[in-house]
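Here the complex is missing a single protein chain, while all its other protein chains stay put.
In order of appearance the chains are A, B and C, and numbering begins at 1 in each one.
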Amino acid sequence: MTRAKKILNDPRRVVEEMVEGLELANDGRVVRVPGHAALVRRDIPGGKVALLIGGGSGHEPLFHGFIGHNLADGAACGQVFAAPAPDIIHAAARAVHRGRGILFLYGNYAGDNMNFDIAADLLGDDGIEVRTVRVRDDVAAAPPERVHDRRGIAGDILMIKIVGGAAAVHESLDEVERIARKAEANVRTIGVAVTAGSLPETGRPTFVLADDEIEVGMGAHGEAGVRRQKITTADAVADQMVGALLADLPFARGDEIALVINNFGATTMMEMLIVNRRVRQILAGAGIGVHRTHIGTWLTVQEMAGFSITFMRLDDELRRFLDMPCDSFGFQRM
Amino acid sequence: MTRAKKILNDPRRVVEEMVEGLELANDGRVVRVPGHAALVRRDIPGGKVALLIGGGSGHEPLFHGFIGHNLADGAACGQVFAAPAPDIIHAAARAVHRGRGILFLYGNYAGDNMNFDIAADLLGDDGIEVRTVRVRDDVAAAPPERVHDRRGIAGDILMIKIVGGAAAVHESLDEVERIARKAEANVRTIGVAVTAGSLPETGRPTFVLADDEIEVGMGAHGEAGVRRQKITTADAVADQMVGALLADLPFARGDEIALVINNFGATTMMEMLIVNRRVRQILAGAGIGVHRTHIGTWLTVQEMAGFSITFMRLDDELRRFLDMPCDSFGFQRM
Amino acid sequence: MKGALDGEGTRALLQAAAAAILSGVDRLTEADMATGDGDHGIGMRRGFEAAVAALSGLEAPSPALALKAVGTAVMASTGGAAGAVFGTWFRAGARPLEGQGTLDGAGLATFLETGLEAVCRRGGAAEGQKTMIDALAPAARAARAAAGAGLGPALAAAAAAAGAGAEATRAMLATTGKARSLGERSRGHIDPGALSVTLILGAMRDHLGAG
Partner (left out) sequence: MKGALDGEGTRALLQAAAAAILSGVDRLTEADMATGDGDHGIGMRRGFEAAVAALSGLEAPSPALALKAVGTAVMASTGGAAGAVFGTWFRAGARPLEGQGTLDGAGLATFLETGLEAVCRRGGAAEGQKTMIDALAPAARAARAAAGAGLGPALAAAAAAAGAGAEATRAMLATTGKARSLGERSRGHIDPGALSVTLILGAMRDHLGAG
């Protein structure tokens, strides 16, 4: 088996070197927690409710590129596709805490859940209050009645944006948690994979698809989706994906949404724009308005080709936080 | 030969459908020039010096994703890897003109030069003043004494940012042109390709590299670079690329630069961050400061894996325009 | 076969277990590629390399201290589900043995039972969900049943039960972790975490048999 072709140094040190490179890429706005694969804002205001995010590495710029003004205060970085260990989370949490408690916001995976929960226990021992909101936006992972079995994927992008805004404005952890839960209840994503990504350390693809196959519902680590099928047109793929999203919440005529089309890695922007054309035709037909569109590369699965479509139903409160300016390495808004 | 695996509709209509999808993705801030593959800002202020950019499609989000506040006023979109025809440029130029003349800013390619020049002639007949600045940042394309033979690559990103700012602030075409020429004289880029991209219409890769080969100096359409060599470590590749950049201007101890690491398509952010780590070690050793770092996906070559490194030497004036907030589909700053 | 081990013996036993994980990395990778995200092998390598380092840094450890050192190292260095699960097993399992100078059959059974219970509490999973619990739970039961015969027989029984339990995960449908969403496609493949349990207990048994 041939290794994936990548420009790396030591494949076993990718996360360490990536974190170094990412700290430097922040031009001083973000610093590393000494001794840990964790990054935090340099200028967290006193008395702020802290927002801590994190998860496995390999999805760059998520999560650790989303630290900054009106976004997250810090992030704990795991190894590639592996939740961060409790002591990384614990150290990051202590570094971002400003006396008003911490919201943990991350994707719903067994590994993340357990490691963040262990860290929360440790912080409880330290007398620091922690609340946890898990993003469970992947409609392909489980039916709606088993939402606790759903994975967190590109919904993270809008969640960090909104909760980052809420945590910048509200001084109560209760309020920030309430807003996070509302946003989470209104966000839905579905992905499609075209070709596989690989783990830098093994160089091996995370799954194998035939040349004429795609997988609809693919997760963010190469986990299987709802079905493997023949590749078809952009319009047909968009129809299928949007159909699954609309039916799930369900979204209804008169709703206004935020739309994200997220590149899992190697898909061209041209393909995503062509998909967007169709998505908008369907939404217009369904009487659903789009408040904001984001199309780009945020939650990656290494060099996997594929993309996901995210809808979040908005109300005035969510719209307010979505529209706030923000700044970070991986996500900006004027 | 197998076709590249992409999610498309009609491969011959990719640009048309992409432009439709891109207009929609701008959520009303950008509109299409009726009948043309050209997009312009909806809210161009009266009396503003107009900035028109453009070039072949297939590099999304460049160029046509860089239209917005403090960036370009409009863009003419060619077919994939082909300069836009004169009448597209002409129509876009007429749509952005606000009585103070137009700066054409684009990459230095025979096709772009000729088509934009023909359009400039047509605009001259219309009594509209046009100035032209061609980006020639690719140090791999020709030696410094043949700068007119150099291609424009990721230097475009910083150029549009700076000239967009200048055109928002200055009311004289002379001034905007002067600033553009200064920025252009101070920007240098070098790219490396790891795997090829393909043309959507033919489905064929634009070049062929062996599994263990990379091409240093690769251009933005698969044009050959300075040399084809065995793949090596991220540090060694960074050393080679940064060495070529530093020697070219040359950059000197005490300089301050803007740094861009641009993903040509399918390279992982993790690889670019690891490269950034090394770039910063070298710059620190050379006594060169970094004012701002941008690492992301802006000038793509379809699904080509590879990246480029851009340095722009700054002075107070360039720094001012670089730091201005901006908003567009493909590039934002708070 | 030995009936009990002192602290030094427990350290050696754990070094053998770590060695088995380190030489089983590729098998674990294969298993996780089939049902998960392919990183179980490299994750366990990180954890058990750290465990080896931690073990060799201990001075005159008790069995509980050696077991806890492994758990702490695995918890801190593995990451992912495995780090939490295997770290919890060893750390929680070591706790009731504190103050005991030797690890005997009953001690092993307690270590497995207490660790199992903590793992189930931490991750909310139970037997039958195609996780390492499906190897650990039968191992704990078998160890308790054979506890009176001493550490050697208890380990032999536990290792055999773990192997059978891991084998049985092939037929199961994953309902937790990254394999969950595979649904029917997860059938036919062994759970990588269950395989790790088997490697660990099998290596301990072999070490004791050889020692």
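FYI, contacts are C-beta pairs under 8 Å (C-beta built on N, C-alpha and C of every residue); 3 or more make two chains touch, one makes a residue touch a chain.
Not measured: the values here are computed from a predicted model.
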item	value
Visible chains that the absent chain touches, using the contact criterion stated earlier	B
Residue, one of B:Phe63, B:Phe81, B:Phe264 or B:Phe331, that touches the chain absent here	B:Phe81
Which of B:Glu129, B:Glu175 or B:Glu201 contacts the chain that the document leaves out	B:Glu201
Touching residues on chain B - with respect to the absent chain	56, 78-87, 109-111, 113-115, 117-118, 140-142, 149, 151, 199, 201-202, 204, 206-207, 217, 219, 221-225
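Here is the rule we go by: only the chains that are shown with their structure count from here on.
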item	value
Most remote chain, CA-based centroid, reference being chain C	B
CA centroid of chain A to CA centroid of chain B, Å	28
Intercentroid distance (Cα basis), chain C paired with chain B, Å	54
Chain centre separation (chain A, chain C; CA means) in Å	32
Residues of chain C engaged with two or more neighbouring chains	none
